[in-house]
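Shown below is the structure under consideration.
Only a single protein chain was left out; the remaining protein chains are all shown in position.
Note that the chains take the letters A and B in the order they are written out, and that residue 1 is the start of every chain.
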Amino acid sequence: MITFEAQCARLAEVVGIEEASTLLDWLQAHPQGQLDLSDCTHIHAANLQVLMVKRPTIAALPNHDGLRSWISAALPPQVAA
Amino acid sequence: MTTLIEQFISESRELLQKVTDALVAYEQSPTDQQLLNEIFRVIHTMKGNSGLFEFPEMTKVLHAGEDLLDALRAGHLPYSHEMADVLLEATDFVVLLTDEIEQQGTIPAHRAQTASEITTRLIALNTHAYPQAAPIAGGPANASADTADNDSPPPELLAQWQRVPPAMRASLAPALAAGQCQWLDYQPEAECFFKGEDPFYLMQQCPEVAWFAVDYVQPNDASMADSVTTDADASALTAQDDPLWDPYQCGLRFMAISSAHIDDVRAHFRYVPEQVSITAMPAEAWKVAAPVSAADVTGKVDDSDAREALRAVALTLLKTQVQVLEQPIEAACFAGVCQAVATTVQNVCMAQQQPDCIAPLAQALASTLSVGEPQPLMLYVAGIYQQWQAAQASTDQVTEAPMTLGANEAEHNKAQVRTDEAHTAKTLKVDQDKIDRLMNLIGEMVVAKNSLPYLADRAENQYGVRELSREIKNQYSVINRIAEEMQQSIMQIRMMPVSFIFQRFPRLVRDTCRKLGKEVNLVLEGEFTEADKLVIEALADPLIHIVRNSLDHGIELPAVRLNKGKPAAGQLLIRASQQTDSVLIEIQDDGKGIDPEVIKRKALEKGLITEAAMQRMTDQQAVNLVFAAGFSTAEVVSDLSGRGVGMDVVRSAIERINGKVTLDSSVDQGTTLRLVLPLSMAITNVIVIESHQQQFGIPMDLVMETVRIAPQDIRQIKQSRAALLRDRIVPLLSLNQLLGLDAPQQLNEQGEVATLVVKINHEYIGLMVDSFKATVDIILKPLPAVLAGMKWYSGSALMGDGSVLMVLNPKELVE
Partner (left out) sequence: MAKKIFLVDDSATMLMSLQNGFEIAGFGVETAVDGVDALNKLKGGLKPDLMITDINMPNMDGIGLIQGTRTLPQFRFMPIVVLSTESQQGKREEAKKLGATGWMVKPVTSADLIKVVKQMLPGA
């Protein structure tokens, strides 16, 4: 489930595949948009590749241990632009 | 509620009947591929169902049958009569097992032998070299995994290995040295999302992952070789600026090191074997410069799924045990059933590591056995079930909140399913007992409603409220109409199509003809004609007997037929049709017919008729002699129809249900039997009375009222007695006297005599009895032939408690 705010998208619990296109659209419309993954437990692979391709700023990593380690590996912190 | 096993049994019966029908039909038309597919499908379903239980004998036979049918279906084998024989035998065997499962809950041990024999024969017939099935799980070993035996890892792998942080490499060293590490490279195909896959989730659940990485390469649906050369960063960057980039084309590539067994890793990726390369990492090739640290590689065993699945099984088992105890248990099996339940629960507790449950379980079992009621054990098991279920709900952290919602949702969905069913279901299966109960209830209601007119009379005559009396009568007529309609409707529910019996005939005719070496075309017509369940049930045996007779004595051997200028194959027509208030069943064969002269001679020999009678007899009368008791024309008593049972038995069986049999026959043209049967069994409402410690029934339609007459109201007029009832002189007759019993009628405490006022030939007669019992609905059966001379009985009825009630015929009685 994703909640979109002005400059922040909050991903919570399980983010399903249908949401990948919404997330992509939002990231294209908000190039400076940040993501809050703290309450997220799983994102579908389609969402993962959206994040890997679009490389948005991750404001908060998931609290969920397993997902956090995967997200960290997939999206290594970038040098701040 | 239907238990799973009940569902299994009832579905099996249906399926087995279908198989039998289809097998026989397929033998007739072996080119009908659809029929063969149907047989295969049904056997396949049966096998699947049997696998849900511990019925290896059944599964084994069905499996062999399925294989044989599959080979037939593929056109590898031609169908033969031998195959039909064995397949039918196998079907019969499964029917037998189904019966035993229903009656005993299990398959007797000695069936294993038969199961093996039949299986062997099925396999022997399957001469086509049937290709062996591939391994179930794990899928075929894929090519890239073959490098497991290769000591030097491919260069690409070595390059990726550099990505593993040095600390990690060091900590992996012991596992690597032991050869316990698998290198995983998983690149999902581009279209994988459209197959419901979530490669990320699959990857996360991979067992014992020590290290992992994920790249965005590019959507790839070609071979793996291309992908590994793709520069991951470049791909992601290209995609980043592509406004048409499609998030639903998977371009991910996962890599990981797992310390799980290679087979387990393969099993995990069994649905996508061609997209994963799993390589055992050979120890020597991974020497690391850094000294091996003491860091232990502890296998991160993630078995929560397995534990949860086991918990689910445990809960299912417990629930089943509670259901077992909820069912009525026969006294003879009670101890055994309870013991079995307790043992199962004990095993479940041990498997779930809950030894604390064992002692109270034993107590519950002991008290159940001592009181002879299942409740103590049932309550205890239900208690564990609820406790565990609650525990399971709360241990699941992620879905803790939804769990409670989940229960509601499940309920809701269940309700939804039921509503859906209500919309779509065309037929409803109802337990026969329930319909019988409905029959009994409507019977009671009819009797109860009959008291209303008496109430109306009393309202008017005794209390003088005519208005109320009229209203009661009005209400009565409404209730009466509804009750009659209800009775009609319930009778309708009991109607069954004759196909219930007819469906046995194709098989019966086939088997009999195979045995006799005859050829017969069976034609069935009017299978959907309906009659009451009792009529249909009573019809089965006589009809089978008639059909056997036709095959055995009627239709000739092919050679004989050809000699007579008839086609080699005989024809047997069985036709049912509905008449106004009866069902007509005709059984017609084109066999040798019955020779009246032979019959006459036989009857004379057996002393059934006199010489003079024989002379006068018409041919039609003569052929009907076959219905005479003890008559059998068979020169040789075959094992088919000649079990000492003749047509006389058929006749009496049909007459018992108020039907009639007639026979037409002409030599070499064939024989036609006509059975006329009532649509429904006559339900007679009788009042049960007692006289001289015996109970009798008297049809209610003759009974005008029941009264108790005080001795002073009885007038002695010459030899006879009479009483003045409602300003009418009613002659009184003692039932004991009429029946020739030497005993006076018993009087009640007030010295009154119970009297039934019956109307016979427009006259009122008081029939004095000892006491009135109840009124009941019965199905009146004519008396057996030996008693047929006792005309003062109109018949007998089997009562609910198994006793026989003799029903009097007052008309004959008073004459």
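The working rule: a residue touches a chain if its C-beta (ideal position, glycine included) is under 8 Å from a C-beta of that chain, and two chains touch if they have at least 3 such contacts.
All of these numbers come straight from a predicted model, not from anything done at the bench.
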Omitted-chain contact residue, chosen from B:L315, B:V547, B:L725 or B:A797: B:L315
Candidates B:E27, B:E57 or B:D198 - the one touching the absent chain: B:D198
Given B:G51, B:G383, B:P497 or B:P731, the one touching the chain that is not displayed: B:G51
Residue in contact with the excluded chain [from B:D70, B:D185 or B:D589]: B:D70
For chain A, the residues touching the chain missing from this view: 13-14, 17-18, 41-42, 44
Chain B residues that touch the omitted chain in the full complex: 2, 4, 7-8, 11-12, 38, 40-41, 44-45, 47-52, 59, 66-67, 70, 133-134, 136-137, 193-198, 201-202, 205, 270-271, 305-306, 308-310, 312-313, 315-316, 319, 389, 393, 398-399, 402-403, 405-407, 409-410, 412-414, 416-417, 420
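The rule is simple: only the chains that are shown with their structure count from here on.
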Separation of mean Cα positions, chain B and chain A [Å, integer]: 55
Of chain B, residues touching chain A in the complex: 188, 193, 197-201, 204, 212-216, 236, 239-240, 243, 245, 247-248, 250-252, 398
Chain B partner contacts - residues on chain A that touch it in the complex: 17, 20-21, 23-24, 28, 41-50, 52-55, 66-67, 70, 73-74
